[in-house]
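Selected chains from the complex are presented in situ; the others are not included.
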């Protein structure tokens, strides 16, 4: 029975004996996957294997294509450090170290591909139970503008449906896109550290019954910390989501999903956005803090939305926004449009949304709930005073002011 | 100092040198446990050991009996894939693979026992800190009816009290009962994938201060996704619980326990049931979705409860049900009894229950809260209209309609 444990530092590619994990870990892992296939030829027994990445600095020049189920790719250290601070720090000549570490893969594709890891397979069944654990994907730089969050690099992408994937304990930094998963069923993305990436977690196409829990996440100004489209039954809980991110949780045409017990902090409006026909989602017990940009390199950067957009922006029907805390702390001179009264929750469209028991603390006059004139039968309970409620002409609603 | 690291693929049973982990991993692990006892004879130093299960297909013919503390049984891959889809798929001749994988144990007891792993020890102290990590327990089949969820197999059972057990990152599939733990104190069941089992997690006898967080779970029609009896201080949070399950969180005579930030989806009423004398439990910030069965093999299957049973069914006093979202989306023709108005929350017995700020979206007229005539002093606040509230004769209550 051949071993199912592979160490990238000891594997040799039969046809390319000079390649090492340090020169091209992508080629090494592809060769390991090929070996697993050779050793597991029977449809009746394909348990997969472990690809272990010890702490070290590895260069990835060739994209890895994962087309087998049950592959566990595992390192020993998420290795995050802030590259943003370093790139903006001036001289680092005296610094102890200057790069991320742990089991660190420098994503440096020279093969014309964008991804470090691509998950894809045709036929049946869907790929199942692929696991990425405890290593670092480092995009290295956003040359020429280190604050652009643009380099075209993607950490992990799937382009075919998957079941029961697990991405846990990873570190990602300076990638344009961290995780991009298509057609996810019962995906688990937990306990990762994904920051200083253009976008962090994108669940695209469609999906169901996924979990995004207990992560530390923070995207760039133009991307998303957590994005999902056409998802159903997505659970997003226990995450600490820090600046920036065009939006921090962006649900597009998602239904029956839930965003609870997260801490969200940003420098822009649109912290949670329900785009298009979102229905029957729950946003409960989250903490929101909206401040002005504090890091000089990003002064003046915006996500394109003004303060009338809402910290929570709701499109669609039947959604529930309850038991949240909102802190709004923006100097009046920074509010846009100039002189506007900022919006905390904007119900932009839809019927039967329920907004209750949310508490707002603001350093300026705000409208805690604004209803677009197209909206019907919204319930707004205990979210502020009569004066803080702004139902536009045509809106229908039930309202109770906080006593 | 003998090694405390055992690999099941390299261990040989002194008295049975032909047995391997591939022929009977149960016998192998029992032999390893015996060796640990030989090597740790002193009461003053029994640190335990690691039993490592590399990715592979292992047959378990002999039940493992764990009767030492601090044993960590660890694999490298939870290996879940849907056997239900496969068994109902017709020909799988062209499939890439047909079985679960990872560090996969086929539970095939030929020893007359039901359990793959039995935890049991008499005397003092209780067994402590046994850990099951990151491997797969596969019951293989529910022959002759692959949709019956009946085969008598149990993944992990304890029959004596334990402290500080940890079950994390496991995969379980096609077992009649996944986890059955008696007398648990400070048990942690987290980040597991337990689906297509008759019941998933059962905490029986009694217990206290346990945690069931961040799991992906889905039981069969007759079993429970999460069951607990006589528990105290149980925390159930951050789980994505998908169909089916007779009930998804079933608390029997549990007190001061809490069910928060979970996503629950089922095809039957009775999604959360508080049975018998449940007192002072909290059900908060959960998302409920009740639909009609969508998978043809289970059309017509029921858990035996009708739509008057409630998505949440409360017995006992002093419970709190707040800030939840309920989606009810069942074709009128599928509602039972025919012509009935479905119940969302049923307070069946008890005093001083508190039901507030729950939002229901339904495709049919529903009663959002029904109070049995025996109940007293229930508070029902902002859970719907006057017409959606149904206090039966004799019930006493405080009520405030959603404006």
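Lettered A and B in written order, each chain numbered from 1.
Simple rule for what comes next: contacts are C-beta pairs under 8 Å (C-beta built on N, C-alpha and C of every residue); 3 or more make two chains touch, one makes a residue touch a chain.
Keep in mind the model is a prediction, meaning the values are calculated, not measured.
Engineer: Copy number for the full complex, please, knowing 2 are shown in place.
Structural biologist: Spelled out: 2 chains shown, and the full complex contains 3 copies.
Note that in this section only the chains that are shown with their structure count from here on.
Engineer: Can you grab the rotation angle between chain A and chain B? Superpose on CA, round to the nearest 5°.
Structural biologist: For the C-alpha superposition of chain A onto chain B, the angle is 120 degrees.
Engineer: Could you tell me the distance, in whole angstrom, between the mean C-alpha positions of chain A and chain B?
Structural biologist: Computed value for the inter-centroid distance: 29 Å.
Engineer: What does chain A use to touch chain B in their complex?
Structural biologist: Chain A reaches chain B through residues 1, 3-5, 43-50, 68-70, 72, 74, 121, 123-125, 128-129, 131, 163-164, 166, 168, 186, 188, 190, 209-211, 213-214, 233-235, 237-238, 256-258, 260-261, 279-282, 284-285, 317-318, 320, 322-323, 352, 354, 356-357, 379, 381, 398-400.
Engineer: Going by the contact rule set out above, which residues of chain B touch chain A in the complex?
Structural biologist: So the residues of chain B touching chain A come out as 9, 22, 54-57, 76-82, 85-86, 89, 92, 94-104, 169, 171, 191, 193, 195, 214, 216, 237-240, 242, 260-263, 265, 284-287, 289, 322-325, 327, 357, 359, 361, 382, 402-403.
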